[in-house]
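Before I ask anything, let me first share the structure, which is written out below as structure tokens.
With one protein chain withheld, the remaining protein chains of the complex are depicted in position.
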Amino acid sequence: MSAQLFFLAAFGLAAVWFGIVVFRTHSMVRSALALLFSQTAIGAMFLVMQAEFLGILQIMMMATEMSIMAIFMVMFMMDPGGLGEMDMKHQRKLSLGAGAVAFAGAVAVAFLAEWGRLPASIPGAAEQVRLLGLELLGRSMLIFESAGLTILTAMIAATAVAVQPPQVPDRPAGGPGAAGTHGHGGHGGHGAGGHDHSEHGDHAGQDHAGHDHSGHDHGGHDHAKHAHAKHDHEGRGQEKHQAHSGHEDHGGHEGHGEHGHAAHDQAGKDHGGQAADSDDHAGHDHSGHDHGGHDHDHGKDHGKDHGKDHRKDHGHGAERDRPAPAKAPPGQHRKGHEENGT
Amino acid sequence: MTGLVLAVALGLGAYGVAVLEHWASTGRFRVAGPAISALALLGRESILPRKPDRLFFETAPVLLLVAAVLSLAVLPLAPGLIAADLATGALAFNAALAYVLVALIMAGWGPDGAYGMIGGWRFLGQLIAYAMLVVMPITAVAMRAESLSTVQIVASQEGLWNIAYQPLGFALFALAGMAMAFAPPFDLPTAAGDLAGGVEAEYTGVRRLVFRLGRMVLILSVASAMTVFYLGGWLGPWLPGWAWSAAKILAVASAMLLGGRMVPRLREAALLEWSWKLGIPLALANIFIVGLIVLVVPT
Amino acid sequence: MSELTQYAILFALAVGIVGLVLSLYALARAIGRNKPEPGKDVPATAGQLSRDPVWVRYHARYYGYALLFLAFDMEMAFMYPWAVVYRQEGLVALLDMGVFLAILFLGLLYGWSQGALRRQ
Amino acid sequence: MTMEGAREFTPLPIFGALRRLVAGALARDLRALVVPGPDVARALGLDLEAAGLIPAEGPRQASVLVVIAPLPGKLRDAASVAYAQMPRPRALLALGGNKLSPLPAPDISAEPTQAGLETAMRQLRALISHASFAERVSEYSAPTVQSRIVYTCPMHPEIVSDEPGNCPKCGMFLVPRETSAALQPPAHEHGTSSMAAAAIAPDAHDANPDHAHGSEANSYTCPMHPEVISDQPGNCPKCGMTLVPAGKDENHAGHGHDHSAHHHHDSQAGANSYTCPMHPEVTSDQPGNCPKCGMTLVPAGEGENHAGHGHDHSAHHHHDSQAGANSYTCPMHPEVISDQPGNCPKCGMTLVPVEEASTGGPGDHASQGGHDHAAMQEGEETGWLERIEPGFMSMVEMTQGAPRSSDGLQMEWITVPFGPFFPGLPGGLVVEFLLDGDTVVEARTTSLAGRGDLLAEGPMPAAGFVDMLGARMPLAPVSYRLLACRAIESAAGARPGAETEAARDAALARERAASHLLWLAQLGRQLGLPRIESRAAALHRTLRRADPQDLRAQIPAIRRLSRQLAAARLLTRRLRAVGDLPDPAAWTGPAGPDHSAAGRLAARLADMEQALEAAAAAPALAIPAVQEIGAASGHGHAMIETARGTAHLHVTLKAGRVSSARLQTPSAAHVALVGPLTAQHELADALVAVASLDLDPWEIDA
Partner (left out) sequence: MSAELLTVVMIGAALFGTGIYGALSQTNLVMIMMGIELILAAALLNLVAFWRYLHPGAMEGQMFVLIVMTVMAVEMAVGFAVAISRFRARGSVEMEEARELKG
């Protein structure tokens, strides 16, 4: 099968070439994207070796992770554009020697070891995913859960090391209500009564369209009509709960009706102690075959929002939450430990 | 033979999306509009910035177009009509669209312009917001279909479409899909109002034509992904399979483009906050719900 | 058809698109030539020439999210194979993944409480 | 017919037909960049979309430059920059006057009316479809786009000199950098007083006028105010410090940004003592090299009196061994080793002595010592045994001066202009943000549309003065004509008739409503709401010249629009957190209880409806015109409520002619609000906050 060998060699050389470019180029973003394409070439080699799931996973994961590496390189390296042609290397001879020794060692192992016979056949792509799934839930269950724990420790370590706890309690910039320093204590929901929620002074209105788009719905065929209807609907929506952070009702359109967020009770429980705001299942005019309680003022969101809702006046003070920098003006931040250069 | 049909379908679909986008942005429905603007772009000079990262500046539009077309290649339009029926098709769709981010970072960083650079890094923030919300709904879809192959996923929606089976997943995937195609109101990287064109500010002439072609194919690909994953692909009572697919894709694309312009542009801080504090919990909840339903409902 | 031919199709598709774009560039070059003029190639900022390089250390304010995303992203790799065999395995699989997702969600909650999920 | 902005082509046999087809497409796909701005075009009643022009976001996407009415000089320069940046084939359409000096002669010119625009469009389409490709094309060049090479140090960009050489601070070779030619204070201007050079107006052409100006070898500059340049030593007019030879002693601005306005360190009167930037303890009374690291000494005046930074540099410095070391290396290129001090061949930095292989070195120095770096390139003859502490470009030194952002990181800030023709901002307004990532740190707002003082060409007759003031303010002509009439009448003591007064008030009310609609259209463009933009622009067009009956007919449509906007929860949420006025007292425009952008939106909607009712109720509307006041003389004052706030005008008449006039406009007062409004805000919020102030660049004379 010389075709497989040819493509393996081609992608392999591409991977090695990009690997070398990573350390030779002066521009940091070029070096990060060179590593990205090196990983993509390695993913392509996985595909050539018929490990489809791993290959596509490698191609996908590495694209996002290496781009994040690119932004961190741009944040922390002296001359990200590479204009100054600065030479950021030291102990050059040692590393060259170590690299050569490593390569020689691996090649020696490659040639000296006795690899054994080639397998007769390998499972198909769909079969591989299924087998990996069974493996995941079967023999390697412990590894799977310990990987989860490793990721948990990584998240906690990264947050603890890198993120400065907010000087002001972490009020979301219009987000769906944040725990801030007082955790996710269950908050007695305000109840979804009242068509227009009191002015959340601190809850600086940030476009909440994020994930509970009120404006328009994208399902179903006859969208155009609904989209417009939806918009006017919103306009008239006094009698309808206009939860500013709740899931806007997609129910404007008939047919499949509003897909309830029974999850909200579910999620409510997941949040631990989140008092599911049950009384706000205000009826909503949509044919419902959804799966249980649906509401548009997410109990849990409202619970969180209202719980830490600050009356308008309270919100005004210096640490008034501005959407972008959900923190006080810099002056307040510059406490003792950081001197201000200017 | 299917290759030719697919190419024609891709061309027509992209042109249809371009007409819808022209209608949404200029308010006039002119079928010839995109053709005229494409020819005009072909006739204009393609200016190269003076000290750019020439490699980035040249590869960005091509990479965007390649990523969009590859993501379309794994989506079926009709029972036999698919470019590459991979066993992990749903994953491949997501993998191809991860390179849209790489293309936009290159387009933003290459020409050394302030608007472009800010637009490029903003889109990385936008990816951090939408990436998880694309992946988890697809997992829920795969749970029902017991396979990652897109053809299997469509076949599994025989009785009940996924929009009815898992509507929460649909809502999240719809919004995340629009964010992935940076269609308004998620057009942070190419915002007209605050970045005067952002990443595509420095592109003129034929490079801009390739960039816009990539965007149109991207919107088409996101619309057809929504159709395949949630609206039962080619399933439909009377019309032939491809007709249903085409109708659904154009309906979803028009809803995305027209509905999206009724809402003011989002802020990156709000997008990140909403997706991480509300979106991901809902996506996890969606997986649990679908998990329960899959066990309970016998089909 | 076998998987390798499908990958070959995808690869050929990518190369074909690149070829199409190059032919489009050639066509455009045949239609007209570029004329370098003073000030034309400077990045345009709304009616002013911004000549200074902007390749500086960009302060991305979302690094709190980025750190959590790097770790949280791995959950996807484990969820896909699980999703494929979920129906076959039944409730046990749901509990397994439930534990895994709960663990990760705790990490998210911790980040949230420490103020990582905000614009730094 | 030939087009100035045509595109060159090489005649190939088969592509002629395709080129004609493309030219036809170019003629129908016209994307217009409107100078000074789409708001001025709408204020004149022009409907560009109806005429077939699609608004372009910037010069790169535009194929037609539409220039409206006579423009002040600075706007013409900016227009020439935009024209130079448009890709060919490009056309120039002038409406209402065609002397546009830096711009080439317009291809088509017409009156600024809709009919004139329609005819111009037909001619333009014909011209483009025939003449957009030409064999030979002349190059367009204007002084505003010429560029000049200056030399600057990559590590200290504030050091600029006209010829290559060494950077006085770190000795590195100066790298060529392109800057706008117009920035250079004309060298031949020696005769004029030193102040002339100092008063260089903020240069509209170069994006960052705050970079130190090109300094000749013989000119002197002030360490605190680099823009102050004079040809002979003396005191700086701004802060009285003695001027020092330029190019040698620059204020130690942080990398990439110039805080001259912020530095308050007061250097001693005579900069007689010199110190080393890296070793403050080394001082000597004449310039030379620092004995410890060999860097050129700089006058102590600006030396190390940075706000005290905790970093104690000496701890970092690796080359703190005494002069006795026998080998020198370059901090940037450790592989360059030589036995005697000098300059590094690769980058020109002065070589620094290398530490001895200290046996018991503190900390992990020793562990590093073991490495063997001897065999460097170019076969340096140093013994390989000797451990070379690789001096390297210390990043600490680079970030040590930078101020910290709010999360404690010291990042580089860039100055980005959101220039005269920015989609969503009023045409002619330049907002220059100092950006830390995408957060605004500092904002500077200037207007290119200001036209200097009112009576530039001496006293004017009353009627002429009213017309001049009306013509000067295209966005609010009726308001300012009324202001002028009232001021002149109060000066002359004449009282207009009751119904002319009512007619004038009705005209003012109509213009207030129309101006708010104009603002709504602009806000829709900025937030990405094309439907709101088109509806507001259409209503504005019908309202602009409507008489009371038409106004009454329009009331339901306008009320529906304003109710829809008030009820649009997403819009109000988007605006609620933006543009909170720190001190509401300074705001004279329409304001409600809530001082954020959402509050101003609600107030403007209410004001619009109320003004519309007032105008519709009036029996008749009349454009204000001054009556006959004969040869009266005296002093008068008038104050009216324009859509943007209260405007005052003081006028003195002398024998029927206006001899002196002083105008205070609301926008001139509101410009000062931009700074505090946008500090530490995200870029998108800052731009929406600036848009929510509804500034009228024509009223601002900055």
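Letters A, B, C and D mark the chains as written, and numbering starts fresh at 1 in each.
Note that contacts are C-beta pairs under 8 Å (C-beta built on N, C-alpha and C of every residue); 3 or more make two chains touch, one makes a residue touch a chain.
For clarity, every value in this text was computed on a predicted model and none was experimentally measured.
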| item | value |
| --- | --- |
| Neighbouring displayed chains - absent chain, whole complex | A, C, D |
| Touch list for chain D against the chain that is not drawn | 311, 315-316, 318, 363-365, 390, 392, 394-396, 398-400, 402, 407-410 |
| On chain C, residues whose C-beta touches the chain left out of the figure | 63, 66-68, 70-71, 73-74, 77-78 |
| Chain A, residues in touch with the chain not shown (by the definition above) | 1, 4-5, 8-9, 12-13, 15-16, 19-20, 22-23, 31-32, 35, 38-39, 42, 45-46, 49-51, 53-54, 57-58, 61, 65-66, 68-69, 72-73, 75-78, 88-92, 94-96, 98-100, 102-103, 106-107, 109-111, 115-116, 118-119, 121-123, 128, 131-132, 134-136, 139-140, 143-144, 147, 150-151, 153-155, 157-162, 164 |
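Everything that follows uses one rule, which is that only the chains that are shown with their structure count from here on.
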| item | value |
| --- | --- |
| Computed distance of Cα centres, chain D from chain C, in Å | 34 |
| Centroid distance [mean C-alpha coordinates] between chain C and chain A, Å | 11 |
| Interface hub residues of chain B, defined as touching at least two other chains | 42-43, 45-47, 50, 86-88, 91, 109, 112, 114-115, 118, 121, 124, 128-129, 131, 147-148, 185, 196, 201-202, 205, 262-264, 267-269, 273, 277, 281, 284, 288 |
| Multi-partner residues of chain A (each touching 2 or more other chains) | 27, 52-53, 57, 64, 68, 71, 74-75, 79, 81, 83, 124-125, 129, 164, 172-175, 178, 206-209, 215, 270, 323-327 |
| Chain B residues touching chain D - in the complex, by the definition given at the top | 24-27, 35-40, 42-47, 50, 114-115, 118, 121-122, 184-185, 187, 191-197, 201-205, 208, 261-265, 267-269 |
| Touching residues (chain side chain B, partner chain A) in the complex | 53, 55-56, 86-88, 91-92, 94-95, 98-99, 101-102, 105-106, 109, 112, 121, 124, 127-129, 131, 133, 147-149, 163-164, 166-168, 170-172, 174-175, 177-178, 185, 226, 230-231, 247-248, 251-252, 254-256, 258-260, 262-264, 266-267, 269-271, 273-275, 277-279, 281-282, 284-286, 288-289, 293 |
| For the chain C and chain D complex, residues of the former touching the latter | 27, 30-33, 35, 37-40, 42, 44-52, 54, 56-61, 119-120 |
